[in-house]
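Take this structure first; my questions come after.
All protein chains of the complex are present and in place, except for one that has been dropped.
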Amino acid sequence: MRDSRKLLSAPFLFWAAMFIIIPLCMVFYYGLTDKTGAFTLNNVLAIASPEHRKAFWEAIKLSVVSTVVCLLLAYPLAMILAGMKGNHDSFIILIFILPMWMNFLLRTLAWQTLLEKNGVINSVLAFLHLPALKIINTPTAIVLGMVYNFLPFMVLPIYNVLVKIDSNLISAAKDLGANGAQTFLRVTLPLSTAGVISGITMVFVPALTTFVISQLLGGSKILLIGNIIEQEFTQTNNWHLGSGLSIVLMLFIILNMVLSVVTDKDGEVNAL
Amino acid sequence: MKKLYISLIFLFLYAPIFTLIVLSFNASKTRAKWGGFTLKWYFSLFENEAILQALWNTLLLAALSALIATVIGLVACIAMQSMKKKTRALILGIANIPMLNAEIVTGISFMLLFISLGVTFGFGTILLAHITFNIPYVILSIQPRMKQLNTSTYEAALDLGANSLQAFFRIVFPDILPGILSGFLMAFTMSLDDFIITHFTKGPGVDTLSTKIYTEVRKGIKPEMYSLSTLIFAAVFILMLLVNYTPRKKEK
Partner (left out) sequence: MKKSLVLLLCGALTAGMLSGCGSDPAAGNNSGDKAKDEKVYVYNWGEYIEPETLKMFEEETGITVVYDEFETNEIMYPKVEAGASAYDVVCPSDYMIEKMIQNDLLQELDWDKIPNAKKNIGAQYFEQSEGFDPGNKYSVPYCWGTVGILYNKTMVDEPVTSWSILWDEKYADNILMQRSVRDILMIPLKLNGYSANTLNEEELEVAKQALIDQHPLVQAYVIDEVRDKMIGGEAALGVIYSGEAIYTQRENPDLEYVIPEEGSNVWIDSWVIPKNAPSKENAEKFIDFMCRPDIALMNFEYITYSTPNEAARELIEDEEIRNSEIAFPDLSQHPNMEVFNYLGEEGDELYNQIYKEIFSN
């Protein structure tokens, strides 16, 4: 019976081989060859050059900050939502996904309209005789854009696991004399690790590779690694370098995922 | 306290949306200037065949790709349950690859693949690409729920004589339904929003809203796009209210 259940993975495996593995091989082929088709590691090693290193570092910095902010905002929110009475499941999911149905670029442009020097927020502040907000075209604005765009990806997976937690466990912990903080740290948090890790992945990865947000809200004053890769593909037509840098980015993300899987295991052990 | 927190988050999430709605009534063509109140962009929207066709393509694409991705993802999650931890991790890893790549790399690698296969670019190629990048979102939504499943109820059902399909649909399915639903919605949304991958896999004359908007960025967004977004928002919002409140009235 177990074997036949495994067969269910067949469509996915076929799909993965066709549309994930083969395109990936193409990226590796481009990344590891030069224009003449000869093997080279230069495109991958190019990450060490100062301008690429800086772009990579900036991207890591901003995406880590965004991920942390998302997590801090999302966890309490998910707890509140999960604690709400009644079956609101679909409603809550929808209300967080709804803003995303307005096109990504339009939403980000709207933030530009809000944050600009003569933008909506500053007009309101001026009307109230408050000092103007000066964050457009700064890293703060980029973080804001990332948090805004990726917050739902953090809230939904955490909410999904929180609502599944058996409330008896929480009551049991309380009966056994745990206070609120202890219950949270010993019961709720370990049980929600899977959701938190999903959330972190879903926020960190797109934040790390984005280039549109840094263009529209950061005024392109800082190049992120995503901007560099985009530029290699769309401006310089140097697909080899672009692919080489993507390989580095990919390896970096995989490394992080492996680390998170390790922590995930620990989480499970704790939960048991 | 809780209410305040939720309201602040909502303000944050919806502030740009209200900006877009306000812009849709702006008589001036540029977003930087308020030119007075108008409804003209709503009328010109319905005369703009290109935008309406793009809307249709976008919705069809999102629905089909989300549906197929959900089926593939769900089936893969079920299969993964009975796998060893290592195999499971491997499959999860593969599923996540499209998310790991910068979108532009995924887009270009798809283009290279389709060229080497000799496929004609068009709606079909975009659909294949969208299904692929949707699958990880589905798996990431369903997988955590699956992990929390209590397998003993499922096995109890089997012991009581249910076949595995019955046991699945009676016991497992209701439990993971929210995960499936959120996976489907997320996939639908990702597909709606995607530009880069669509751009590199589309053929001439097939446009989605995103590709239309991105080309418009060069010369400024057409105000019709704001009015369309407002209508979409209103439609989904009303739908949401209906879905949420109809059954409760019955209860009362």
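First chain written, first letter: the chains are A and B, and each begins at residue 1.
In this section, contacts are C-beta pairs under 8 Å (C-beta built on N, C-alpha and C of every residue); 3 or more make two chains touch, one makes a residue touch a chain.
What you see is a predicted model, and the numbers here were worked out from it, not measured in a lab.
A.B. asks: Looking at the whole complex, which of B:Tyr14, B:Phe121 or B:Phe237 touches the chain that is not displayed?
C.D. replies: That would be B:Phe121, which touches the missing chain.
A.B. asks: Which residue, A:Thr33, A:Thr140 or A:Asn238, contacts the hidden chain when the whole complex is considered?
C.D. replies: Hidden-chain contact among the options goes to A:Asn238.
A.B. asks: Who touches the missing chain here, A:Leu8, A:Ile21 or A:Leu71?
C.D. replies: Residue touching the absent chain, from the options given: A:Leu8.
A.B. asks: List the chain A residues touching the unshown chain?
C.D. replies: Residues touching the hidden chain, for chain A, are 1, 4-5, 7-8, 10-11, 35, 50-52, 54-55, 112, 116-118, 137, 215-216, 219-223, 228, 231-232, 234-238.
A.B. asks: Could you pull out which residues of chain B are in touch with the chain that's been left out?
C.D. replies: Per the touch rule, chain B residues meeting the hidden chain are 28-33, 50, 64, 67-68, 71-72, 75, 108, 111, 114-115, 119-125, 127-128, 163-165, 199, 203-207, 211, 214-220, 222.
Definition applied: only the chains that are shown with their structure count from here on.
A.B. asks: Distance from the CA centroid of chain A to that of chain B, rounded to the nearest Å?
C.D. replies: 16
A.B. asks: Within their complex, state which residues of chain A touch chain B.
C.D. replies: Of all residues in chain A, those touching chain B are 1-2, 5-9, 11-13, 15-16, 19-24, 26-27, 73, 76-77, 80-81, 88-91, 93-111, 113-114, 118, 120, 148, 151, 153, 156-157, 160-161, 163-164, 194-195, 198, 201-202, 205-206, 209, 211, 226, 229-230, 233-234, 239, 242-243, 246, 249-250, 253-254, 257, 261.
A.B. asks: So in the complex, the part of chain B that touches chain A is made up of which residues?
C.D. replies: Contacts found on chain B: 2, 5-6, 9-10, 12-17, 19-20, 23, 31-32, 72-73, 75-76, 78-83, 89, 91, 93-106, 108-110, 112-113, 128-129, 131-132, 135, 137, 140-141, 143-145, 147-148, 164, 175, 178-179, 181-182, 185-186, 189, 192-193, 195, 209-210, 213-214, 217, 221, 225-226, 229, 232-233, 236-237, 240, 243-244.
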